[in-house]
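Dumping the structure here so I can ask a few things about it.
One chain of protein is taken out of this complex; the other chains stay put.
Chain nomenclature is as follows: A, B and C, assigned in order of appearance, with residue numbering initiated at 1 for each chain independently.
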Amino acid sequence: MTYTQQMLDAYPGEINLDRKHLAAVIDALTACAQTCTACADACLSERAEDLPMLTRCIRDDLDCAAICATTAAVLSRHTGYAAALTRAQVQAAIQATKTCGDSCGEHADRHEHCRICARVCRETHDALNALLPALRPASGEEPPSQAAPQQRG
Amino acid sequence: MTYTQQMLDAYPGEINLDRKHLAAVIDALTACAQTCTACADACLSERAEDLPMLTRCIRDDLDCAAICATTAAVLSRHTGYAAALTRAQVQAAIQATKTCGDSCGEHADRHEHCRICARVCRETHDALNALLPALRPASGEEPPSQAAPQQRG
Amino acid sequence: MTYTQQMLDAYPGEINLDRKHLAAVIDALTACAQTCTACADACLSERAEDLPMLTRCIRDDLDCAAICATTAAVLSRHTGYAAALTRAQVQAAIQATKTCGDSCGEHADRHEHCRICARVCRETHDALNALLPALRPASGEEPPSQAAPQQRG
Partner (left out) sequence: MTYTQQMLDAYPGEINLDRKHLAAVIDALTACAQTCTACADACLSERAEDLPMLTRCIRDDLDCAAICATTAAVLSRHTGYAAALTRAQVQAAIQATKTCGDSCGEHADRHEHCRICARVCRETHDALNALLPALRPASGEEPPSQAAPQQRG
């Protein structure tokens, strides 16, 4: 069991999502951010004549790394009461993993790091798509004046 | 003239956006990220009896800070050729600044830092909304195989 | 084998560190960043009367999360030729995991999430300390004019 899952199990408040599913998505996002950061750096270490065709891949890697890391942090605050924000950020991550997965996929037969990165992006993309339908408040977005899920003493 | 504007003026490639407008949006996002980080910390320093009603504001501050910082980085790679990704992330920031601006707005008459933060969120929200229509590729999203905007020797 | 390890194995350049060891440290940092983010949020969901004594823990969690994430990114660019920078950031992470581990450790018997977080901080602290001696350039810090580890065509 990952620490992400252990921390969700130890969470003192309510979570409007399946904790095991949520943990798997957060772990996928964290792994994807790390892989994209590593892929950008590996691209920069490729042969000089390959660099020009890798600049787009490097940029998509950097965008995808930043977006996945932020999405993991937002989901770790699993604020069911701010579902509109969470949904919008998850949708950005769905797009980023699609764009980066496609970019890396183009170089997959030439560069092993791009092959691995394309696979991680697609797995994360699928995990996010599977989570999206669950990111709905029970009865419409609650206004901010409603209490956050505070445990009562 | 901010460094952001100076750097965009020195950019060697093409940018499909008005550089002055883009610089203003990036600077707004950077200021908003900073303000939200500061507001979360200021909330934590409020009186013990005020803390329970500020936990939602703290979470929205942290989400908004992370999302604005990531959006600023994505826009700094102003990849007109990856407009779908950029649009999705900008839309997440539009939602985050709305959510956080509303949260802070509720405490604006009680806490000066929330009043300032709500204002910065709304200014950033408006700046992002004004940029959104420009984030369209000239003729449909280009496939990743098309060259990145590389300067020719 | 984690994706981090797979990506290091696929790295086309030279790495002046044991790749398996480096992968383990990066994975520890990533897990620690995630755990600290989750612990800060879990603290915010504790009972109202517990919040005042948890504000320091929340701040240390947020600092440690940011520092560990940045350190993981810096190590993922495993630039042996910029050892001074890497060392300084690793030393900041050693301090952050110490500070946060101590903070969370104080609440370990009361809050399960703090108990887990203290453990992860200490494991990461130990992993960083074990890596530190290896972060030395072979023969003094090389000047920036020396070539980066670019693969030759």
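Note that a residue touches a chain if its C-beta (ideal position, glycine included) is under 8 Å from a C-beta of that chain, and two chains touch if they have at least 3 such contacts.
No experiment lies behind these values; they were computed from the predicted model shown.
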Cross-chain touch to the chain not pictured, restricted to B:Thr37, B:Thr55 or B:Thr86, is B:Thr37
Interface residues of subunit C toward the undisplayed chain are 52, 55-56, 59-60, 62-63, 66-67, 69-70, 73-74, 77, 79, 81-82, 84-85, 87-89, 91-92, 94-96, 98-99, 102-103, 106, 144-145, 147-148, 150
Touch rule applied to subunit A and the missing chain gives residues 40-41, 44-45, 48, 51-52, 55, 58-59, 62
Absent-chain interface residues of subunit B come out as 2-4, 6-8, 10-13, 26, 30-31, 34-35, 37-39, 41-42, 44-49, 65, 69, 72-73, 76-78, 111-113, 116-117, 120, 148-153
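The working rule: only the chains that are shown with their structure count from here on.
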Closest to the centroid of all CA atoms, by its own CA mean, is chain A
Overlaying subunit A on subunit B by their Cα positions calls for a rotation, in degrees to the nearest 5, of 180
By Cα centroid distance, the chain farthest from subunit B is C
Whole-angstrom distance, CA centroid of subunit A to CA centroid of subunit B, is 19
Chain centres from averaged Cα atoms put subunit B and subunit C apart, in whole Å, by 27
So subunit A residues touching two or more other chains come to 69, 73, 77, 148, 150
